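This report refers to the structure that appears directly beneath it.
Heads up, one of the protein chains got dropped from this complex, but the rest are sitting where they should.
Note that the chains take the letters A, B and C in the order they are written out, and that residue 1 is the start of every chain.
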């Protein structure tokens, strides 16, 4: 039975680890908060009191952490040289699957650090949210070596539904970044359209109905516009996190010399929404800012 | 049998008029080019040698013309006062359905001019393209009085599939403008994402596959991205026309004091694409400009 | 003695007409508000009760009106055909100097309408504000025929200090539009810089001192930043007017196929400032909006 060390048992990682247990894997989990480790134990997994303990004897290590520095600290350790992190403890042939959303260049350097030790490292960020994690219906965008992908495939199948190997190391994060660019931009476009329609006295529910059926149709229009029109901005996906992700997008575009004028403007607008104190709202709250800038804020 | 006067038998109007004949209406059509009138006659309609002749005795007048000044000239006549145009010739109770894409404020003033004469004027722009016109599957966004909409409904049903009354006069054009804002913006976002992915060495077909399944999914990604990746920029919908429509969007947003920062930037980028000589390409050619600005143009 | 008919005796036109009187011209003025005509009479000019009366026997007609439609109505009359406006009343050889800020294409069409009647029409917008009008130190940007410019030169010399013939008809308005593009953009850049400095705890007065001395130096930094830092937004030049002018800029850029991405964004931001109810503030109030978007608004 494949032994999995799982680091990061939060909102996403917790149910994912539980699904791995359910699928028959031998899962040992670690999280800074012991309560989350206990939840995994209650679900049939094993608990560890450190990352090092969690990965001992693991065939596959899965990480699900908030941001680039977190995953670097866990895998490479404090010095940044990799001598006291998890990578240094793993046997050659082990596979690491990082499912966090981080910078593509960090993902590439982690893969390189793994390769030096004979360890395959995949970047495998997900989309689908907490519900997708619970239901094991996540979409997973995987970057790394094909052979490593094949090895990790059964693990990924246990947590997601659409599993696509999109390219070499970093490619998974790049696709996730592109995803966040498109989603953020579409939310802003739909917000602009909704305020535009309102200002011209149009029945917005009917307008959304006809827009959704044509070339303007999108998952954002289908899944987010109704809540936006109902002024329900409970997350969902928080502005704070989308802001973090758009930072990854703009940095990666800058690194590669890619012109993303709309992306840069969306990143500015998301940052403004956060600076105005709305970091905890759903990202559909971009609508509030368009209303504000149009002199149509409620208050 | 309802008598229809149809003015504007072009790429869109021609098949629409033919579908009205097929549906059993008594259609008399006019176009400046006699060849297009003959095509309607061949399809079972009647031909007229002037707009005035086409609308004589009509219960419903349908117009399908390129831009605001064209429809003003036809309905109001040369002086702009309405004395020598089509409106002045119609009996009270006649219904005019303008299916052109024009400025919402012009649509409102035409409706007002009609109302003075007891003539109901609807703005009813469409989406769905030439294929939708041929197949009678257009989406139609209708602005105007509810009673007028009810009267015109059988005519609209004969040319489209999704017929939605979205609000008072001008509302149809407003929704069409919102449609063009979202479509133009989404095309630019997808272009930025595709170049971003390419620059990072990602397999773009696989990336589109996984993106399309999540919150980044859209009709643009489904219907336009494959042609864009295949570098097929045959229209489809021409840059020139989308440029015209974005002029309507930005003017209408300005008029209403609505902030559309992304829309304004997309309008600038579409105008640049046109200024660089690509007005005759499909609007998916926004991809070419992102490549150019990223130093990744083919030539 | 040259006879001048002066139409439009407002904040700018009033003191300009008075300066023409002072310079020895025989000035007959008209304004809709009789009080303003009386002020010109008190300054030594003559009053008229209509535009037609003001231009009777004039060698040079000067107009100073708010916007394109106003000047069209005065020069061409209500029908737009020119039969009942001022141009139709003038003898061939008369010179018209329009000092309003209007659209370049309207300026060109007015010049063409004049040329048909043997009347030279100059577009001669000014910069320098009310103080410059009072002090006769305006900068004047003149478009039109060289010979007409030479004829009008003594008149212009009496109201301004820097008088430059910049090109054919419309060129004066084009330069004024470029002026408003640069001024609006620089105000926004300085606003962004000031909030940026404040957020990082920098002493802004000292920062402005060192910035003003280098390549970042500008008239905006010299003349506007101190009032902005003192939170004095009394106009000066109102947001409403700059909004109107940026509408001219974006329309003229669109017409000519010129890419002005910064200009388009500035126009959006100025429109937002106005939509939020700040149309009567000085355009330096762009600072308030940057503060708002940065979560640093006072209230």
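Just so we're on the same page, a contact is a pair of C-beta atoms (placed from the backbone, for glycine too) under 8 Å apart; a residue touches a chain by one contact, two chains touch by 3 or more.
These numbers come from a predicted model, not from an experiment.
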Note to self: From the list C:3, C:23 or C:178, pick the residue that touches the absent chain.
What the structure shows: C:178
Next item on the list: Could you tell me which of A:134, A:158, A:212 or A:264 touches the chain that is not displayed?
Entry: A:264
Note to self: Take the complete complex as the reference. Which residues in chain A touch the chain that isn't displayed?
What the structure shows: 79-80, 247, 250, 254, 257-261, 264-265, 267-269, 271-272, 274-275
Item checked: Residue ranges of chain B at the interface with the undisplayed chain -> 261, 265, 272, 275-277, 292-296
Next item on the list: For the chain that got dropped from the picture, name the residues of chain C it touches.
Entry: 104, 127-128, 139-141, 143, 162, 164-168, 170-171, 174-175, 177-179, 181-183, 185-186, 188-190, 192-193, 195-197, 199-203, 206-207, 209-211, 213-221, 223-224, 249, 252-253, 256-263, 265-266, 269, 290, 293-296
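Everything that follows uses one rule, which is that only the chains that are shown with their structure count from here on.
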Notebook entry, point to check: Shared interface numbers for chain A and chain C above half of all numbers used, same, or below, different?
Noted result: same
Check: With chain centres defined as C-alpha means, what is the inter-centre distance between chain B and chain C in Å?
Finding: 38
Notebook entry, point to check: Taking each chain's centre as the mean of its CA atoms, how far is chain A from chain C in angstrom?
Noted result: 52
Checklist line | Residues of chain A whose C-beta touches two or more other chains | finding: 261, 265, 293-296
